[in-house]
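One chain of protein is taken out of this complex; the other chains stay put.
Let's turn to subunit A:
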Amino acid sequence: CGSKGCSPTTHNAVKNLFLSMSRPPASILDRPVGRGGARGSSATEGYVSLSAFAYLYSELVQYHQSRVASISELERRLESAGYGVGLKVLELLAYRARESKRETRLMNILQFVSSSVWKALFGKAADSLERSIDHADEFMIVDYEPVTSTYVSVPADLGQLSADAYVSGIIAGVLEGAGFTARVTAHSVRVEEGEYAKAPSTPGLPARKDKAVFLVKFSREVLARDAALER
C-alpha cells in the first residue's frame, strides 16, 4: 500500500502483525512504514508521502516503457504489476474484517472494492459505482483524483494509454481472488462542467480535467452464477 493517504488501519495492522511476532526488527526494511509506536496516533502516522509514491511509480512506468514495443503491452505490464497487490490486499482486508462473511454476490463485492479496498489503499472511498445501461455485465468505478496519474501527463503519441492501468490491475486482483473473474480497464474521461465540485485535495494544483473510470467487465460464468444465486 503506497499512496498519499494510506489509511492508518492498514499500517496498524501490519505494525500489529510485527509486534505480535515479538521479534526485534532486524533491519530498516523490517520496520513498519511511517512513524509508529512512540508517537501514538499522530495525524501523519502510517501515511506514505504522495511524492515518494509518485516518484516510485514514475520509475516503474519508465522501467516498463523502455522494454515494451506497444501501448497495450505497457498497459498489460502495469496491470500485472497491480494484480499481485490486489490479491494481497484482499487477503489482508479479509483477515482484518470484523464480519466473517465472504462476499458471494456481485453487487456486494463491487461495493467492497469501491469502499473498503479504496479506503485501505487511497484513504477515501471511490467516488461512484455505476452500472452500464448498454451491457448487463459492465460496471464502472469512478475516481476523480486517481493517485497514479496525478503527476503523469500522457504524450500525444501514446494516445489511449492510461497510467491507472496499475489500479485496474489491483481491482482485477481483488475480484479474481474473491472468485469473480473480470476484465478491468482504465479510461480517462473528461470531467463535465460542474460535475465535480470538490476542491482538489492536493492544494496548489488546478482541478483535474480528467477522471479515471475503471470499466469492470465480468465473465459470463460469474453473471450466470450470480443470476442463479438470485433465485
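Heads up, the rule we're going with is that contacts are C-beta pairs under 8 Å (C-beta built on N, C-alpha and C of every residue); 3 or more make two chains touch, one makes a residue touch a chain; residues count from 1.
In this section, contacts and distances are computed from a predicted model.
K.L.:
Tell me the UniProt protein name of the chain this structure doesn't show, selecting from "Iron-sulfur cluster assembly protein", "Trafficking protein particle complex subunit 2-like protein", "Elongator complex protein 4" or "Enhanced ethylene response protein 5".
P.N.:
UniProt lists the chain that is not shown as "Trafficking protein particle complex subunit 2-like protein".
K.L.:
Based on the whole complex, identify which of A:91, A:130 or A:221 touches the chain you can't see.
P.N.:
Result: among the candidates, A:91 touches the missing chain.
K.L.:
Spell out, residue by residue, where the missing chain touches subunit A.
P.N.:
14, 17, 20-21, 83-84, 87-88, 90-92, 94-95, 97-102, 177-179
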